[in-house]
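Worksheet for the structure shown next.
All protein chains but one are shown at their positions in the complex.
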Amino acid sequence: MPTSAHTLTDVAASDSTLRRFLHGLPGVDAVGLEARAASLGTRSIKTTAKAYAIDLAISMVDLTTLEGADTPGKVRALGAKAVHPDPTDRTTPATAAVCVYPDMVPHAKEAVAGSTVKVASVATAFPAGRAPLAVKLADVRDAVAAGADEIDMVIDRGAFLSGRYMKVYDEIVAVKEACGASARLKVIFETGELSTYDNIRRASWLGMLAGADFIKTSTGKVAVNATPANTLLMLEAVRDFRAQTGVQVGVKPAGGIRTSKDAIKFLVLVNETVGEDWLDNHWFRFGASSLLNDLLMQRQKLATGRYSGPDYVTVD
Amino acid sequence: MASAFEYAPAPESRAIVDIAPSYGLFIDGEFTEAADGKVFKTISPSTEEVLSEVAQAGEADVDRAVKAARKAFEKWSALPGSERAKYLFRIARIIQERSRELAVLETLDNGKPIKETRDADLPLVAAHFFYYAGWADKLEHAGFGPSPRPLGVAGQVIPWNFPLLMLAWKIAPALATGNTVVLKPAETTPLSALFFADICRQAGLPKGVVNILPGYGDTGAAVVAHPDVNKVAFTGSTAVGKEIARTVAGTNKKLTLELGGKGANIVFDDAPIDQAVEGIVNGIFFNQGQVCCAGSRLLVQESIQDELLESLKRRLSTLRLGDPLDKNTDIGAINSAEQLARITALAEQGEAEGAERWSPACELPESGYWFAPTLFTNVTQAHTVARDEIFGPVLSVLTFRTPDEAVAKANNTPYGLSAGIWTEKGSRILAVANKLRAGVVWSNTFNKFDPTSPFGGYKESGFGREGGRHGLEAYLDV
Partner (left out) sequence: MSDATRLSVFKTYKLYVGGKFPRSESGRVYEVTDSKGKWLANTPLSSRKDARDAVVAARKAFGAWAGATAYNRGQILYRIAEMLEGRREQFVREVADAEGLSKSKAAAVVDATIDRWVWYAGWTDKIAQVVGGGNPVAGPYFNLSSPEPTGVVAVLAPQKSSFLGLVSVVAPVIATGNTAIVIASEKSPLPALSLGEVLATSDLPGGVVNVLSGRTAEIAAPLAAHQDVNAIDLAGADDELAKELEIAAADNLKRALRPQPVDYTETPGIDRMTAFLETKTVWHPTGSLGASGSSY
């Protein structure tokens, strides 16, 4: 990285220092990045390694429902599934969290009470993020007050794309403050809207500098969400950030990860880019909904030797 | 690499390939014994297991093969190009059909990881035949005159590092242009060429058009020296290349040579650093560094040396060395005891000359020929490891301060095959690429190959080009 740990504290001193820092980050060659991600995607994860990876992946799922049609009943069912993903096999690990809209936090809390499952809430006028800061902060405070353990905020992509990095930074700092000491903050970049890998790298550093506990690819609401390449890039960012500051930041790819095979590819990325320090749901998450059932079916297959079917996992 | 996420063994099934206990020479469409009955053993370098016993061609066999090729030439060259094309398309298709089998075979005989034979060698082999198949009936449009003629019998000698791919680079353009072929595969990797002979039979290729003569250097020398050979194509060491050039001096034999290299991979301070690290790793550890165009010299701008080396070392620590048939293996076996001895000696010399040696913690299997990925720092242009082609997984790291210095150091070698440039600045890429005396320049990438892209060297890396439209010239009377 171009600067020493010492100077990092001054990076956000002004708009111009921040801009200079972000624009001074090494560029990303898209083809090379995608080729590396694809190459790691050819790893063959079999037998014991696969069993380990599937359980790890289940434990990393932020089981998500973010629909206008969400109801307390739907959220309760989701919570139950998060706690006991496979009712037929109690050795199945619980997922990391359930992820819901702020008004659903109390119902989610109730559903996962007494378990290890956290409640994450999207906030800050998710998914567009187009609201005044006061509204966004109120959104966050409400969710935290209702008991959210984690806040998934969206950045102001408009500000980012028009080069107003300081605005994005200040907003993250404010949201982080609103999270208080109890809630961890995930910062969603909506990588599909940032469009270039250079932007994703800059956004990653911007988010980490502003105090993100997690950096997260997407809302799941746009055409392109988590990909192996953008996740690899963000993993490189958290790796480099820790090397420079000693601060470890988590990564959450979200949206579009539907199969066990996909999830295992992401875990290979984690394993070979940042190593085992991140192989834990405190540091890596999957934002997903349908992924869990595929993981469960694969888990059943490994246990029984037979291929499972959708009638043998719950639809919640 | 110790991690909670240990990859369980994921070996590719060996059962897919059926290796016979012995193989003959392939002459005039038949497998036959050598005239003098000589045979040699080919072993798997990762286990030292004997794979098969192979007939060893002598001078009499070379003569027989050249005669067969000469006889076949008349009809083959007279075939309409469109018919020759169809034979080559057939061959390409059969290679695709049998690619899993051939990948396993190649990995067994050569020692390289199945990941590479499966994802690089075999797809490129098939693509090469497809590409030149399409040329066979379009030669009059290739820019070599209205009716370019084939040369006759092509004598071809290929190396062990990409056995089947080098065969494809030699045979595909030769046949497309209407020549017939006598090809000698390397003594340590004869099997895929013999399987290719079988593919020629499956494709119904006329007898004598392709002849395969396994053997050692003396067999190759006999092919090159045979008076009825019209064209010599060789890929291998510069020393042998020079010997061949002397042999064909004063004859009418057309010659192309694809020889050694000491490629410079130049990393500027504004490089896309993570991709540069991947490119460096790919540049020198692809195929255990046994690649003529390997980026064996890393030229890094002094201002980012520490940062880059740290990233590079971290990355090398994740390389997985071991069973080449395991789908997760990144670094396979060195091809032969002889090659291992050479790499070992040069690495020792590097240390003796004061360069600093580093390898990641890396357990080497007990049997077979293995060499850990190795990095030399504090290297100058004067060090042997910066000058001699090591042909192994050994990277020499040198530094530079300015683009001029980078270019001067990159060009300061008798070789001129490949080079790499890493920078985000477009004009610098073009300026540096322009000044590098190398046949292939990869900018912000490395070790990319394609049948449409001409490949070959400047200076002592040889002459002539293989691949693309340029590759036709070597086999045409122009």
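When the chains are written out, they are named A and B in that same order, and each has its own residue count from 1.
Keep in mind that, in the parts below, a contact is a pair of C-beta atoms (placed from the backbone, for glycine too) under 8 Å apart; a residue touches a chain by one contact, two chains touch by 3 or more.
Fair warning: this is a prediction, and the values are worked out from it, not measured in the lab.
Chemist: In the full complex, which of A:F126, A:Y197 or A:F214 touches the chain missing from this view?
Modeler: A:Y197
Chemist: I'm checking contacts with the chain that's been left out. Which of B:A225, B:L346 or B:I429 qualifies?
Modeler: Once the missing chain is taken into account, the touching residue is B:I429.
Chemist: Touching residues of chain B against the unshown chain: what are they?
Modeler: Contact residues on chain B toward the absent chain are 127, 143, 145, 238, 241-243, 245-246, 249-250, 252, 257, 259, 414, 429, 433, 436, 438-445, 448, 450, 452-456, 458-460, 462-463, 465, 468-470, 473, 478.
Chemist: What is the set of chain A residues that contact the non-displayed chain in the whole complex?
Modeler: Within chain A, the residues touching the omitted chain are 29-32, 34, 38, 191-197, 199-200, 223-224, 227, 229-230.
Here, only the chains that are shown with their structure count from here on.
Chemist: Between chain A and chain B, what distance separates the C-alpha centroids? Give it in angstrom.
Modeler: 44
Chemist: With touch defined as at the start, can you tell me which chain B residues reach chain A in the complex?
Modeler: Residue positions touching the partner: 3-10, 115, 119, 270-275, 278-279, 307, 318, 327-328, 424, 444-445.
Chemist: Considering only the defined contacts, which chain A positions touch chain B in the complex?
Modeler: Residues 1, 26-29, 31-33, 35-36, 42-50, 52-53, 56, 236, 267-268, 271-272, 275-276, 279.
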